[in-house]
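Complex shown without one protein chain; remaining protein chains in place.
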Amino acid sequence: MANSSLPDRIRRDFPILEREVHGKPLVYLDNAASAQKPLAVIEGQREYLSNYHANIHRGAHQLAQLATEAFEGGRRKVAEHIGAPNAAEVIFTAGSTDAVNLVAQSWGRANLSQGDVVLVTRMEHHANIVPWQMICEAVGAKVEPVNVHEDGTLDLGDFHAALERFSPKMVAFVHASNTLGTINPVADLCRAASDAGALTLVDGSQALPHLTIDVKAIGCDFYVATAHKAYGPTGIGFLWGRRAILEAMPPWRGGGEMIQSVSFDGTTYNTLPHKFEAGTPHISGGIAFGLAIDWMRGVGVETIAAHERSLVAYAHNALETLKGVRIIGTAPEKVGVVSLVVDGIHPYDLGTLMDGQGVAVRTGHHCTEPLMHHLGLESGTLRMSFAAYTTPREIDVAAAALARALAMLR
Amino acid sequence: MANSSLPDRIRRDFPILEREVHGKPLVYLDNAASAQKPLAVIEGQREYLSNYHANIHRGAHQLAQLATEAFEGGRRKVAEHIGAPNAAEVIFTAGSTDAVNLVAQSWGRANLSQGDVVLVTRMEHHANIVPWQMICEAVGAKVEPVNVHEDGTLDLGDFHAALERFSPKMVAFVHASNTLGTINPVADLCRAASDAGALTLVDGSQALPHLTIDVKAIGCDFYVATAHKAYGPTGIGFLWGRRAILEAMPPWRGGGEMIQSVSFDGTTYNTLPHKFEAGTPHISGGIAFGLAIDWMRGVGVETIAAHERSLVAYAHNALETLKGVRIIGTAPEKVGVVSLVVDGIHPYDLGTLMDGQGVAVRTGHHCTEPLMHHLGLESGTLRMSFAAYTTPREIDVAAAALARALAMLR
Amino acid sequence: MAENHPLIEARQQEVIADFAVFDDWMDKYEHLIELGKDIPTIDEARKTDSHLIKGCQSRVWLAADSAADGNVHFTADSDAIITKGLVGLMVQVLSDAPARAIAEADLHFLDAIGLHQHLSPTRSNGLASMVQQMRLYAAALAARQA
Partner (left out) sequence: MAENHPLIEARQQEVIADFAVFDDWMDKYEHLIELGKDIPTIDEARKTDSHLIKGCQSRVWLAADSAADGNVHFTADSDAIITKGLVGLMVQVLSDAPARAIAEADLHFLDAIGLHQHLSPTRSNGLASMVQQMRLYAAALAARQA
């Protein structure tokens, strides 16, 4: 199969892939929850902590200078990787969730009011629903969802109708669904939303590890993602926003770094990106995030994407032959995510029994409860999700483990 | 001098202390900005990323289980270390700044209104001023500062008068000042504030690395600190709060993990601590924070405290003999922080020339602009700050470097 | 924790003996699934929200009744069969025992049979919450009896 040489080349970069669980070789298919880290990231973080850690910005000494340059280098790498016109538009956050909350609380509190609508889709992760619900409740606005088709694609008719019907102030949607794998036509959605006078926020949490991202080509106003799903460290992610919009937004968190001058008579705020980065940032995280991006670019995002496309096709084939298995999410364009259910059998049982065979999958609602409810899947799904290092052979092992679990449960 | 054997025992735990800057051995005296990390922390984080990384909670597979247990183990270690009655009262945040913002935005927005007062002190870090200014501005409340004496101690008369005069809803103050070193009589302050009907928040950012902390004995309602100043990783800290108060507070950030159930008809929230921890947490950070606490406890917090007390006395002696040096902050009870100024010479020049001799100190306002202004020190101070691994010999080197810098600048 | 009530200790030993024949992980789960299929479950009519243990992936229902002899009688169910097996083991060990004995039980058997991880509060199968509920119920009853 195409690209099957990719894992051979890179698996040795991931020490965890050598381990066993329950005495069986680990087959890690929970990448959409969090990807494993290459040595470049692990060792880079270690090197930082062993050799040039210091608090950054405003430091006159050499270590502070080295740490600042490396951290700001991480920011520049993120900016370049997503085609941001300017690194100052990249705000480091604690992750995607934190980034959406930043927009909802800062932009939302300043711009949403009684009767306004925030449009989302029924395939959103809770991270792109709950922050909007909270700010809408606070200001008297409302969150409205766009429907999703049975096959896991977005209902474009409903999308356009909703733009028309609600004239939303904000339209927020995933670039790729973490439960279905569906890749949304984000550029088209952004154009339509902008034409309807709305701002757009794209949740790229599942796009960053799998797809080439260009925020200019997408045409969104905000883009968020998280490092840990893209071979990077935990505790860091980013918000990209159009400069003029970010400039106009009030700060959200207060503290050090985000100020220009503090006094009890009045405090003035710093310029971008610092205005939104209060306190000591996650320095080792910013540096290691940059290393994760270097690693992905070194391998080639398009190479990873092609490899994962072929894995998805392979997995669909391998799993569909198992009696009773129904694949949830069959959009033509998918990232490396395959969800499935077996009628009459609880996904938790399947996941537990696959774990016993060394295969790590995720079961449940995957933080997309409204989607599960919409699709009538109250117990959620069993989800296998892939990364650059996943092999067809691992999918075979997972399929066999699933078959054995099914045999035990029937 | 007392305890001088401590650094001998532990310096080999800190690889960075072996390095040189500008061809001179590093003398790292910027610990109040951020401490260096022991091998236990560096290697623990690496071990996690190499061997059992996975997203936590809700995972049915073995790695998720191992990661969850380690992360929750980190929380338990923090809870035990600060004498928290229950680990569920420890909320992981991105740091102290994030923790104060959480209280200001969640508790503050629900409880502060027009005309209310939040009382702080003039020795606060911006992290314990700006979040209060922001919420007060939003709701029409006001931040009032308590004075600080010339020697760097809190003006207790003014504190009690302000309680009386303003009947504040919230009183927030540092446990130990990052600029002056002053240790505040936090238990007394909390008692007086509670008696006056206020809640209390103690900023323990500079206490965690240096002092034994017992939130029950202190009697505060909230306590915050950050890991990176206490030998731990970047990107993580905590908020401790009294359970009943935390239970009553609305969530601040929305997203995964913090919910019990999400739907477009209404979302319900999870129990403590999860209600306040939206999204994938900084897993490696939580684990490594626990390892940093293990390390401190292994060495002995009282041993560290005694060592640092003797370093402060030693440094005061060594520096006072230099002509023109004026020490800022001479409270009887200090953590390992020594600030100084030399009239007519800019601290930045001193810091730069000390850096050239391998000595890392911090210069400027140390994120305490109102304090600098109050003390008439518009160019800030030069600050040396100590850790468990600091030696008297390093203070000699720093004093000599300062003397040479002074000679060059006069 | 105090020493176990002899009844509860004996039942735990029984379960441990039961599982002793399996050293393979999968065999153990096979057995758990069989248990899950056999175990007497809660009345369908009582599978209401008020008997549902919240916040877990597999749903768990638990009902507790106090018998005339002062013992507590538990019935339970789950929509996942492995969870049901685990839930069943808990019922087998704790049901129809004196309230105080339940409240104070040291449930070492899960460790002994290598299923301890399921009792972790971080596990999302609801077992930990269920055991907590069982103890709370029994403790409340014991307090009333005292």
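Some points to look at:
A, B and C label the chains in the order they appear, each numbered from 1.
By definition in this document, contacts are C-beta pairs under 8 Å (C-beta built on N, C-alpha and C of every residue); 3 or more make two chains touch, one makes a residue touch a chain.
All of these numbers come straight from a predicted model, not from anything done at the bench.
Touch, as defined at the top, links the missing chain to these shown chains in the whole complex: A, B.
When the omitted chain is restored, the residue from B:T226, B:S284 or B:Q357 that touches it is B:Q357.
For the chain left out of this panel, the touching residue among A:H57, A:H149 or A:H373 is A:H57.
Of the candidate positions A:N86, A:S167 or A:Q260, contact with the unshown chain belongs to A:Q260.
Note that of B:R19, B:R109, B:R326 or B:H346, the residue touching the chain absent from this view is B:H346. Residue in contact with the omitted chain (choice from A:E43, A:E72, A:D214 or A:D396): A:E72. Hidden from this view is one chain, which touches subunit A at 56-60, 65, 68-69, 72, 260, 270-271. Although one chain is not displayed, subunit B still touches it through residues 22-23, 346-349, 352-353, 356-357, 363-364, 379-380, 404, 408-409.
Quick note on the criterion: only the chains that are shown with their structure count from here on.
Chain centres here are C-alpha means, and the one lying farthest from subunit A is C. Here the spacing of subunit B and subunit C, counted between their Cα centres, is 44 Å. Distance between chain centres (mean CA atoms), subunit A to subunit C: 38 Å. The set of subunit C residues touching two or more other chains comprises 57, 124-125. Looking at subunit B, residues 58-60 sit in touch with two or more other chains.
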